[in-house]
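Report on one structure; see the data block that follows.
Our next item is chain A:
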Amino acid sequence: MMSPFLFWIFAILMLVFGAAVIINRNPVASALSLVVSFFGLAALFLSLDAYFIGVIQVLVYAGAIMVLFLFIIMLLDLRAEELRKINWIASAGGIAVALALMFQIFSVVEKFPAAKQSFPPLAKPAPDDVRQIGLLLFNNYTLPFQIIGIVILVATVGVIILSRRETR
Partner candidate 1 sequence: MITLEHYLMVSGMLFAIGFAGVMVRRNIIIILMALELMLNAANLSLVAFSRFHVNASGTPNYNAQIFVFFIITVAAAEVAVGLAIVVALFRLRQTTNVEDITALKF
Partner candidate 2 sequence: MIAWTIYLTFAGAVIVLLLPRAFARWIALLAATAGFVVTLVTFFRPDVDLGHFTTVVRVPWIPALGMNYHLALDGISLTLILVTGLAAISAILFSWDVSERAKEFFFWLLLVVGGSYGVFLSADLFLLFLFYELVIVPKYFLIAIFGSTNKEYGAMKLTLYSFFGGALVFLGVIAAYVAGGSFDINQLSQFQFPSQLQWWAFPVLFLGFAVLAGIWPLHTWAPTGHVAAPTAGSMLLAGIVMKLGAYAALRVAMNLFPEGFRMWRTTFAVLAVIGIVYAAAVALRQRDLKFVIGYSSVSHMGFVLLGLTTANVFGVSGAVLQMFSHGVIGALLFAVAGTMIYRRTHTRDLDALAAMNLRRALPFAAFTFVVASAASMGIPGFSGFAAEITILIGVWKAYPAAVWVVGAGMVLVAAFTLRALKRSFFDDGLGSAALSAAAPGLSAGKISESSRDGRAALAPITVPEKVGAALLMFATVAVGFYPKILLDRIQPAVEAMRFLR
């Protein structure tokens, strides 16, 4: 387990840069904030002894998804949004709904007593989670693992179909 100090550092890092994603006017800045936010998230994963997931998170998000975002932003040549008239009522409404959702989640988490106990100890701290996950993946999760192939097939074919220029 990580010390509370580090937890708060990374949690706040993640949340602040998460907020920066949606506040920034410039899409490139948003994308970079997203990367930082996900690094914070990956650190939180490590704090939960989920090393494999933490690594994957960095690899996939920072490595792949972020590049994709940046690539599209560059491709479409998007600059910072010109200052449009912001629809304050709609924005306030959206933020209010999101806040209500957040407080709803807070209040029900409060009422979940089991969550207030500390995490149960692990038998051995040495991370062999890659092996464990690998075993599960090829035993219990064979089927979804195959199906994920179909998801990627759909995405690949779909992206090619959609982004190819139509020859008239």
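Inclusion criterion for the candidates: all candidates are chains of the complex that A comes from, given by their letters.
Just so we're on the same page, a contact is a pair of C-beta atoms (placed from the backbone, for glycine too) under 8 Å apart; a residue touches a chain by one contact, two chains touch by 3 or more; residues count from 1.
Please read all numbers here as calculations on a predicted model, not as lab measurements.
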Inset, instruction - Among 1 or 2, all from the same complex, single out the one that touches chain A. - result: 1
Legend entry - Touching residues on chain A, where the partner in the complex is candidate 1: 1-2, 4, 7, 11, 14-15, 18-19, 21-22, 24, 27, 30-31, 34, 37-38, 41, 44-45, 47-50, 52-53, 56-57, 60-61, 64-65, 68-69, 72-73, 75-76, 78, 81, 84, 90-91, 93-95, 97-99, 101-102, 105-106, 109-110, 112, 114-124, 129, 132-133, 136-137, 140-141, 144, 148, 151-152, 154-156, 158-159, 162-163, 165
